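Mind having a look at this structure? Questions to follow.
Only one protein chain is missing; all other protein chains are in place.
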Amino acid sequence: MSTFDYKRPATIGEVVKLLDEYKTSAKLLLGGTDLNLMLTEDIIKADIVIDIKNIEGLDVLQIKDSNLIIGAGVTFSQIVDSPLMKEKFPVIWESSRTVASMGLRNRATITGNICSAVPSADSAPALLNRDAAVVAISSQGKREIPIEDFFTGPRKTSLLDNEMVMSIKVPEIHGKFGGSYIKMGRYRGEDLAQVGVATLATEDLNYKISYCAVGPRPLRVKEVEALLNGKEFQGELNQELKDIILRTVSPISDIRASKEYREKMCLVLLERSLKASLSRMKNGEPQYGKELL
Amino acid sequence: MKKEIIFKLNDEMVSVTVDSDELLLDVLRDKFGLKSPKRSCGRGECGACSVLLNGKSVRSCIIFAVEVAGQEIITFEGLQKEGMTDLQKSFLEHNSFQCGFCTSGVTITATEFLQKNPKPTVKEIKEALAGNLCRCTGYSSIVDAIYDYTKKKGE
Partner (left out) sequence: MKDYKYVGKKSIRIDGKAKVMGAAKYTDDLEFGPNLLHIAVLSSPHAHAKILGIETSEAEKVPGVKAVISGKDFPQKFGLYLRDHAIFPNDKVRYVGEQVAAVIAKTKKIAQAAVKKIQVEYEVLPNIQNALDSIKPNATLIHPNLGNYEVVPWLYPQPGTNIGHVRKIRKGEIDKAFEEADFILEDQYHVPHVVHAPMENHIAVALFDYEDRLTMWNSTQSPHTQRNILASCLNIPHKDVRVIAPYVGGGFGGKAGISMEVIAAVAAMKVPGCPVKLAWSRKEEFENSSQRQELFAKVKMGVKNDGTIIALKHELFWDVGASAEYGSNVVNATGFSAIGPYNIPNVYIDSFAIYTNRPPCGAYRGFGYSEFHFGLESHIDRIAKKLNMDPIEFRKKNAIKEGDKVAYGVEMGPTGLRECIEKVAEKIEMGKEVISDDPDKIIAKGFACAWKAPAMPPNESSAAFIKFNEDGSINILVSGMELGQGYLTSMAKIAAEVLSIPLEKIRVEHPDTDRNPYEWQTVASHTTWSSGNAVKKAAIEAKGRIIETVSRALNYKKDTLYLEDEMVKCTVDSNFSLALKDFVINGIQMKDGTFRGGPILGTGIFMPEFTSAMVDPETGQGGHPNVHYTTGAGAVEIEIDKRTGRVRVLKMAEAFDAGKVLNPDLAKGQIIGGFMQGLGTALWEEVKFDENGKILNPNFTDYKIPTTLEVPDEMYPIFVEVAQPDGPFGVRGIGEHTMIPVMPAVGNAIANALGIRLTEVPFTPERILAALEKKGK
């Protein structure tokens, strides 16, 4: 492992200064569950590692002006343990529970998860469905990046070299809704998603559908949403919808699953997720966190 | 790059000079002689190297020592300063170990979990421990010991 300098700035101002100075040779460190491993295994190199997780205020997790603010330092455990998240952002909560294990969730952040931008990022589908925005800051100022524009490819985002993510902003939904995240791993224990799907259904039968691990980046399938909107989902996808989905997703074959299996699961999991979301919207069953596979 | 760090380790303030890329696991084992966190997967996947960082169980094999400057670390050694805990007694009675290599990590995870959830269901125990790999026991004796401990404590 190449050695690097380590800095722990006290303020965001200091961070953006360092980023301007070091650009791509700087790496921002939050929980380190991904970054530290890549540094240790010599997969990436850095001149400087900027540890931002202890910056005051970055662990904010609260609603402000009808938006949930998830500070960059918020860990998955904070989300899992938060009654607010379970009540008002239950799919982000549900998907956070599927991330790795408690020992990693205590360290790993949802911001780190989206910034790593692996195709299987568990938090991405739920954030996509909630039209979240990523709040980034640099010496040029703050900007909000819609989550749909954030992922640009495997391990690639639209963040600039000198930007850091301050928070993720998620609009509140007023009115009844139900949602779900189903993750297919190789088994029930800790695993990366072979296919992950999150759906959301509102009282006026508006649907949101997003996937992870079925293409180079997490994606939302608005075409399917549009066709479903206004109708009560009957439990089975018709051929037209299936065709659209299979046209939209582009899974690969790797040692975790074949392309063909992932395609099949895109359909099976979506049906189950939509069913669960609708049912949760109506009567709250099956409860959030319950296994849906 | 060398850094001097100060942190609280098992209730004592300590200082040590480390390279910025040195792992917390190596520093605890090699510089402080605390051998309970074990080297195993090196990727945060098995839990054998678990320690408590500010009260939360974390994987010391993927944390740089510099990250814990100013923080508090408790290792398995630090949990039992006053002798065998009731949780450890329960592990002993239930034979919740075979080779014993995962035991310290399991105990660390269980300790944090039980603080958060003192009256868990069996399912919740299983979920909490799903990240601690054990190749010997098949887990049921571990889950039983934790469940039994919480039952006895509740009495």
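A and B are the chain letters, set down in written order, and residue numbers restart from 1 in every chain.
Rule of thumb we're sticking to: a contact is a pair of C-beta atoms (placed from the backbone, for glycine too) under 8 Å apart; a residue touches a chain by one contact, two chains touch by 3 or more.
For clarity, every value in this text was computed on a predicted model and none was experimentally measured.
Just so you know, the chain we are not showing touches A, B across the whole complex. Of the options B:Val27, B:Ile62, B:Leu114 or B:Leu129, the residue whose C-beta touches the omitted chain is B:Leu129.
Within the set B:Val27, B:Ala48, B:Ala69 or B:Leu114, the residue that contacts the chain not displayed is B:Ala48.
Considering the complete assembly, chain A touches the hidden chain via residues 1, 184, 186-192, 255-258, 260-261, 264-265, 268, 293.
In the full complex, chain B makes contact with the omitted chain through residues 29, 33, 35-36, 38-43, 45-46, 48, 76-77, 80, 84, 88-89, 91-104, 107, 125-127, 129-143.
FYI, only the chains that are shown with their structure count from here on.
Averaged C-alpha coordinates give centres for chain A and chain B that are 28 Å from one another.
Across the complex, chain B is touched by residues 1-6, 8, 29, 32-33, 36-37, 39-40, 49, 51, 54, 77, 81, 100-104, 106-107, 188-190 of chain A. Interface residues of chain B facing chain A in the complex, by the touch rule stated above, are 1, 3, 19-21, 23, 42-45, 47, 50, 53, 56-59, 62-64, 66-67, 69-70, 109, 112-113, 116, 128, 130-132.
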